[in-house]
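The other protein chains are all here in position, but one chain of the complex has been omitted.
After this line comes chain A, so read on.
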Amino acid sequence: MASKLMKSNILRSLPARRFAAQAATKSSDYGVLPREPLKTTTLPNGVVVASIENQSPLSRVAIAVRGGSRYETPENRGATHLLRIVAGLTNAENTAFGLTRELQQLGASLACSADREVLIYSADATRNHMDVVMELLANAATRQVFKPWEITDIKPHLKLDVETTPAEVSLIEDLHLAAFRQSDLGNSVVAPHHLIGQLGPDQLASHLSRTLLAGRTAVCGTGIDHETLVEYAQGLQLPQGEGPAPAARYGGGELRTEIGGGVALVAVAAEGAGRSAATAAQQAVLQAVLGAGAVVKYGAGRGVLGAAAAQAGGAAAALNAVYSDTGLVGYTVAAEADKAGQVIEAVNKAFKTTSLTAEDVNRGKALAKAAVLRADDNSGSCVETMGVQGASLGKVSAVTDALAAIDAVKLSDVQTLHKRLVGGKLSMAARGNLRTVPYLDQL
C-alpha cells in the first residue's frame, strides 16, 4: 500500500517541482576558463618546447629524447629497456630513496617510457607542487649517474620484465625484426635475453651520450604556462650534437616462433610511410577502414578485417606503426590453433582484395578523427604525442592540423595507397601453435 501511494502523481510531482525550481537559478557566476591552443617554441640550442594550457588542476611535463631502441648499437642493445627501469635511481642531485620519498610526499609520479624512436621521462603533479617536481624530473632525465651497485641490484627486475613479456608484444617485436632486419627499427624495445649480462652503467651511459642531445629533445607539458616551460627547458643542461640518424632499411621476411599452446598470433605488414609523409593521414584512414579494435567492449573486431576474421572464427585488427622515416601497415590476427589457417586466409583475402567505397572512407575518416581527438583529450597521451612529434620530427603540430589532413583524404588516395601496399613485399611474424598457419609465400 505504501508503494502504491508513492506511485501516485501528486506525491511525486511535489519534490520534482522543487528541484526543478532550484535548478532554474543561474549556474555560473564565474567565467569558465577555456582550454588554450597549442603553443610551441624552438630554443636556440634546438630543444622544442610545446605546451597546452588545459586549465586542469593536474600538470604534466615530459622530456622526450630521440633515443629509442632504434638508436642502440650492437654493443649497448637493450640499453633503453634498462634505462626505463633505472629511471628512478640515484642521480646527480637525489638519491633513489630521497627521490621516491619526495615524490610521494608531493603526491606526484615520475615515469619513463620508450618505444623504438623516443625515450620519454614524464612527471605529473598538482599545479602547486609542479615546480619542485619539474626539478626532480630534470635530474632524473638529464643528470643520471648510474651507480654500479644499484644497476646490479635491479638486474633481476630486468630479467623478470624480459621473461614476462606478453605474447602480443613479442609478436610485434618479431614483426619489426622480420621487416627491418637486425638493425635500427629491427631493434626490439625489450632487451634481448642473451644480452642482459652485458648491460651495465657503461652501456647506459654510452646510449645517452649518443642520443641525449639538445637537438633531439622536446619538452612538453599540459596544465602549465608556456613561459614557465620555456624557462625550464632553457635551464636543462643538454650537450650539443647531431647524434645517430635514422637508417631503417625495409627488407621483408618471416619469423615463426612455435611455442605450442592453444592460440596462434600472426602479424603481417608491408612498408608504410613515415610520420611527416603526405600519405600519413591516408594511412590512418585506411587503418580505420580496415578495422582497428572494437568499439564495444568485448565486441568482435570491426572494419573489413574484423568482420572477415569474426566470420572465420577469430579476431583481427589493422596495424599502422608509424616512425619518422618509415612505417609498417598491415594486420594482426589471433585465432585458436585449429582455425588459425582459415582465419588468416580470410583476413588476408580481405586485406588484399577489398574494394573500398566512399562510404568506407568516410567511416574511416570519422573513426580516425575520433581517435586523434580521443588521444588529445587525455592529458597523458596528449603529452606523449607532443613529445614523440617534437623529439622525432623537431616540430609539434596542433590537433586541428591533423584533423584537417584527415579531412583532405580522398577515396582515390586511399585506393592508390591500398593497391601499393598489397603489391609490396610483405613481412610476417607468427607466434604460438602454428601448425595450421600458412607461410608468407603461401599467402
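Just so we're on the same page, contacts are C-beta pairs under 8 Å (C-beta built on N, C-alpha and C of every residue); 3 or more make two chains touch, one makes a residue touch a chain; residues count from 1.
Keep this in mind: contacts and distances are computed from a predicted model.
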Missing subunit (named according to UniProt) among the choices "Exosome complex component RRP45", "Cell division control protein 11", "UDP-arabinopyranose mutase" or "Cytochrome b-c1 complex subunit 7": "Cytochrome b-c1 complex subunit 7"
Options A:95, A:183, A:342 or A:436, residue touching the unrepresented chain: A:95
Hidden-chain contact residue, picked from the options A:37, A:148 or A:423: A:148
Interface with the unshown chain - residue positions in chain A: 95, 97-98, 101, 147-149
